[in-house]
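What you see is the complex with one protein chain gone and the rest in place.
Chain lettering (A and B) follows the sequence in which the chains are written, and residue indices restart at 1 in each chain.
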Amino acid sequence: MIIQKDKLFALLEKLKSGGKRIIAPTKRENILLFSEIGSTDEIIQDYINTRLSLKGFFLPRSEPILEFRIHQKNVEYTTVLEENIKPTVVFGVRPCDAGSLPIMDKVYTWDYIDEYWVKRRESTIIIAVSCLDCDEACFCTSLGLDPGSTKGSDILLTPVGNDTFLVEIASDKGKKLVEDNAELFAEGDADKDSILAPVRQKLGKKFDLSSIQPWLQENFFHKFWEQNTLYCIGCGVCTFVCPTCHCFDIVDEGTVSGGKRMKLWDACQFRTFTIHASGHNPRARQDERHRQRIEHKFNYYPKKFGDTLCVGCGRCVRYCPVDLSILRILTMISQLSQTGSQTSRAEEK
Amino acid sequence: MNYKEITEKIRERARELLATKKVGVIIGWAQGSTPQKTHPVFITNPDDVEQLVWNKFCYNNLSEYLNRQEIRAYGRMGIISKGCDNKAIVGLLQEFQIEEKDIYIIGVVCEGMGEPEPLDKCRFCDVHTPVLYDELIGEQVDIQPEEGHFADVEKIEQMSREERWEFWQKEFEKCIRCYACRQVCPLCHCRRCIVDKNQPQWIDLSSHPRGNFAWNFIRAFHLAGRCIECGECERACPMNIPLMLINKKLIKDVQELYEYRAGYDPKAVPPISTWREADDESFII
Partner (left out) sequence: MTRTLYTPELCEIIEIRDETPDTRTFRLRFVDEEKQKNFTFTPGQFGLYSVFGEGESTFCIASPPTWKEYFECCFRVVGRVTKALRLLDVGSVIGFRGPYGIGFPLESWEGKNLLFIAGGIGLPPLRTVIWTILDPGYRQKYGEVTVVYGARSVSDLVYKPELKQWEERSDMKLIKTVDPGGETPDWDGKIGFVPTVLEEAKPSSNNTIALICGPPIMIKFTLPVLSSLGFELKNVYTTLENRMKCGLGKCGRCNVGDFYVCKEGPVITAERLKSLPPEY
């Protein structure tokens, strides 16, 4: 199945006038961000990826979860949870970002259900677009993903020439959307593999994922961490731009007579993240905090949920102010684990 | 001297300083993840000096690390220092954050960072040769700063109050409160930043307009007369917020009101820590 670009935009306009919120990559004060569009003219189509991932639409940077009023000893409060979330369609999601959503689902449904995340997920349709280009920071292919993977998407579009997209239905939601708007889609096919061949080649395979977790399990105390991550300055950039980082804080805001309880993004890279009331800090050094990031993504999460807490979108690599590239860290670990096993083999002799 | 020669010289000096135990660590730049990037590096072993590089991409202000316990633990800190970074060392000395005996400054003459276009700050740079050093690498260059240092600030000043409000509203709306601007700043050295203080919670942590305004203005105000214009906050900001516009406005005001520019004289007393009868107080409402 295929769809022409004008038909696709007509589809988005139609969904919009039918009451759906349409989110797409747009320019906002010089940066590319997902935001709600007023018209399809605002959509930017030539891009590697957006500055922030789309996680903010499911886990906002900050949001109230409780509102309260206090009069003397009495407290009245109400839970803040949008009951009728506007049905949303996100267009232009890259396959890496789409792939992050099922990864996050696992955390937010781990025994307890986080309704904030889940409800928004349920009311959102993801229309992803395969990548025909990448930059040096991208490494989805090294994580078992692909510039044309459908993980986490409802519909995946792969550009064929300038004005046509190959359509792949990746979920029931996607199926329904296509069926409901069948008149806009057309019969047709294209060779996805040959379309994606150049970008796949450019991406290559940058490290061996299977070597990472075993090395991490064995080398918590390795001097590698001090040697290669101590220059991390402990900002929140890598974690805030990351589609799979999900840590948050809960803080109260307001006055003596009332206020709100807020849920906010937080990051294991901050010094204050784990500090105890006694002043003791379980992760007192920056290299320890950075190790947590890598261990969480490539060891702890995989152990718990059988997947990797990273999709290789490369944002953290692009925007780290001190160029502490996770890609380089992983490549080094992958190499170390090889040379490590060689030494141990040599020792056996 | 060209970049390659300076790199060689840096390595040679680093090796010597480490081998003779004059310093415990050399803080410098190493080749980054792409040819257009470098990253900070701490060299403690003379055999590792080959990692050090000098090129047009040595953006990071390494003075940021002088105040970190983990780095101080290596012993006396040798730091490769270009002019703008160097001004931060002046600030740190003035504010008693470091002592001269704890550092050894290898100044490097800098012709500007960035390619193909130099960084904005480099166009107006008057410290191509650092002010403060124990030794200097490179030959003095005669590059005069361009005119119009504060042109961008003046443009904002000329806006109406409403336009200005709208301009900053739009910019600060983007702020995600990652605090990279603070973390990267060598002069943001408070042991506990005001935004981390919760008794009371001075600044809302939420990234709603109130919280973002409070955060961005307090950050800038706390650097009034202290910001040495290395531009690192703006470079680090993942949301491209023009933080230097606010910083430069304050630099301009401090210059006009108190005839003071931060980062040139370790013996000078900064206006924020002194009071003269003649001081302009018109900004106190």
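Basically, contacts are C-beta pairs under 8 Å (C-beta built on N, C-alpha and C of every residue); 3 or more make two chains touch, one makes a residue touch a chain.
Note that the structure is predicted; figures quoted are calculated from it, not measured.
Touch as defined at the start, partner being the missing chain; which of A:K14, A:R283 or A:R328 qualifies?
Checking each option in A:K14, A:R283 or A:R328, the one touching the absent chain turns out to be A:R283.
Specify the residue from the set A:R51, A:R121, A:K151 or A:H296 that touches the hidden chain.
A:H296
Write down which of A:S17, A:N162, A:Q201 or A:T255 is the residue touching the left-out chain.
A:T255
Contacts of subunit A with the missing chain: which residues?
Within subunit A, the residues touching the omitted chain are 65-66, 68, 70, 73-75, 77-79, 81, 83, 107-108, 110-116, 220, 246-252, 254-256, 258-259, 261, 263, 266, 268, 273-278, 280, 282-283, 288, 292, 295-296, 299-300, 303-304.
Considering the whole complex rather than only what is displayed, give the residues of subunit B touching the chain that is not shown.
Touch set of subunit B with respect to the missing chain: 198-199, 201.
Note that in this section only the chains that are shown with their structure count from here on.
So, what's the distance in Å between the C-alpha centres of subunit B and subunit A?
Computed from C-alpha means, the inter-chain centre distance equals 31 Å.
Which part of subunit B faces subunit A closely enough to touch in the complex?
That would be residues 32-34, 37-42, 60, 64-65, 68, 70-71, 170-171, 174, 176-180, 182-184, 196, 198, 201, 204-208, 211, 232, 235-236, 238-240 of subunit B.
Within the complex, which stretch of subunit A touches subunit B?
Of all residues in subunit A, those touching subunit B are 28-31, 33, 51-52, 61-62, 136-137, 230-231, 233-237, 240-241, 249, 251, 253, 262, 264-265, 267, 270, 272, 285-287, 317, 319, 321-325, 327-328.
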